[in-house]
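Here the complex is missing a single protein chain, while all its other protein chains stay put.
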């Protein structure tokens, strides 16, 4: 039973159907096809404001390209110390931004706080000898499965903008966060001050479809050239476009996120006393202890150790196509008294 | 009738079927799925030697990443002046290689010659003041639709290796070249001295499936980190892997290339007196003159102007799913006496 | 007798005196010293317009940093094919500009022409697939010792600006050109359309003092950070500042250039029938042939072969402290009938 990652999921039927539907005849490439041409409009409606949307192949590319458009090579990007851009992208933001620096900020449950950002800014005053604060990136839902409230985002964007930092949101699990908050997608992005968004669909039911959404339209020309030069302007653009259109228009984004969030809550309930963070998306972090983790693995559950520094912490991620019985089995296993569980 | 590019093609049924077939259940990501795990073996058989294969999202990424693994930031990459890496990748090789330089070489019909390479090397003698010759890249089939013979590749690789240059092949249209030569894929690559290959499948029937194939296995570790950091390690790796496996194992690579090559030859025959280059793949370059080009466009044919410097030259590319009647119509139009055709 | 390069020269007494004069007591660093603070004013008078001046350690740094401020990473820099930025800087412009490309332009006697630039622009039309034309760099005096007339610069700047390219001048031998033209320094720079200048003093009498002069002041903030991050913000800034002030204010810039230009003309006169380019600065290029070059070397003259492609061409550079007798000896040797001289 695989709880490794939502990257292990297959694609939703709606997504595959959409790809089959566009697989007819000769169509212009590089974004000039009929489906790509509809993306801006559909996403503008989705976000309830005028946006520009660009597809890329991976979330890493979305983040790194988006950040590169708002960060000079001598710039500093402020990020939570556990953010994907810090931990899991092999230095992609630094590469795409021509050598910029990520300044890490600690914060409870994977989220930065206004105080944390303020302290980081204070510790990095700009002078000709230092990297120049340029961007703040927020992960929604966060790397620890938690979700920023719209007011939290607005407060963080306020301090960022007050220091002339652009605000980027890593929305690899955007749908899970939006479902948790129950808000209009615009409310947790541009209305709260987000300038550019990495919008993920791959984890939540697509095959390979990530997008960068610009609310601040001034950076778009620069982005398009950076994307091409990074090898992320896909030639047969109808296919990623079709995935994104289906993802939004069929409502699969919401349906899948609703299911995974609910299943995650069930797991969370079964491990309530040992949760490391509140369950607000499709991820559950549990302080199980090494013995219990070994037992669970022996019983056929697959999941990641969380954190490099401490042992005994487990991450369970629910995929949109996770079999119902996996959840039942996991909840049952977690509910049993387990020898050696670390007390918290 | 679209003759713009083989990027306008749809995907072959075999490719879509393969994607549907793997779309079941939870599978490991990032290359740990069952299909990705088979890639090395299948490509090793295809090339008749041990290779390592890595999927990426685009041909631009394949070229730039492959070249970056064999070129230091202060290196020089030798390429035909009309090569895709020069003309159509927005500086991706320079970006990925950390600022390396492409030195262009002229040559008839899109191909560099041993003399051309020798002259370029002579004009760029290495010293501490200069960029250091590091790689030679060959496009097979070339940007002008021509094909290097295996002996030509071997001679070029010999001079390159003699100067300690790595040899890269841009095989965006590898299948078309292989079909034209009728040779084992290994014969026009590693047996002729190619160290690393960009292997294209997208243009010839896939959706989004390009690969970098290493014959020289020493660079592989470096490549994997560069790929990740460029956002080209696709998470749901089963899908590109399935495309590539189907592309090779079903023989669709050969079947599609055979069809497009033959159709291109028909077009070439209809415009024989005005061909700018021999037709050796699925592209036909014709010196039509501005008037004739206008007339053809008026008649519903879509194609690119070729070359920025001269007008009156047209590029026609045949897609694997090009309707038979498009070819007939184009041949008929080309065979008619056309007013204003430039004499050659 | 050394005619290798004006880099072999010592420093003028005025320069050393100036360094001794500032070598007293504790002074602010990083440009906050009294001498650095005067640079903008002195250079503004020199150029007869408001400028901002920044010292760097080498001409390579001056060129690469200046170009990086006006060229995005996906940009193209147009340069003569024999320019120092192309031939002798180990890819520094590409490095500093984050992977930008230099597009080379041929042209007689080391100079680009309006036609040459026009053709290069035509061959590199911007699209999302290509590098974006961003800058034109002119070398004054050129790599072949020739000098652009002010009207030539103005015409080149006009076409450059018409395509939104910034105009950079590599003035490693600025003084030699200014003396040849006999014009106000502003006339051959900003009045003719130059936006940013690499101003060299090292070759013409300083120890280590190069400057970047901005006529277009908008790029200055970006430049300062790039300079620091490249390790070219010198800590004990009073010393380079003192050199540059002495160089301008004592008139040593003109005196040295006048001497070297005149001596070069004498050499040119002695080899008149074999000159490869007109002598307009302190460099003389002569088609001597291999035999004569061997004989000259045997007679104790040191000089460079010119050009990697052809043999038999020699470059003689006159240094400001070149002994008078070196010139006499060289002229005598060149005037003798020499066996094996290549006819031109």
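Every chain is named by a letter (A, B and C) in the order it is written, and numbering of its residues begins at 1.
Simple rule for what comes next: contacts are C-beta pairs under 8 Å (C-beta built on N, C-alpha and C of every residue); 3 or more make two chains touch, one makes a residue touch a chain.
Here the structure is a predicted model, which means the values were calculated and not measured.
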### Summary
Missing-chain contact among C:69, C:139 or C:322 belongs to C:322
### Task
Based on the whole complex, identify which of B:52, B:80 or B:226 touches the chain you can't see.
B:226
### Task
Tell me which residue among C:225, C:252, C:271 or C:333 touches the hidden chain in the full complex.
C:225
### Summary
Sole touch to the unshown chain from A:35, A:54 or A:95: residue A:95
### Query
In the full complex, which residues of chain C touch the absent chain?
2, 4-5, 7-11, 16, 19-20, 22-30, 56-62, 64-65, 89-92, 95, 202-203, 207-208, 225, 228-236, 239-240, 319, 321-322
### Query
Touching the missing chain, which residues of chain B?
30, 72-74, 98-99, 128-129, 132, 222, 224-226, 228-229, 233
### Task
For chain A, enumerate the residues touching the unshown chain of the complex.
73-74, 87-91, 94-95, 97-102, 119, 122-125, 128-131, 308-309
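Please note the rule applied: only the chains that are shown with their structure count from here on.
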## Note on the structure
Maximum distance between Cα centroids and chain B occurs for chain C
### Centre-of-Cα separation between chain B and chain A, whole angstrom
34
### Message
Nearest whole angstrom, what separates the Cα centre of chain A from the Cα centre of chain C?
### Response
50
### Query
What residues in chain B touch two or more of the other chains?
89-91, 95
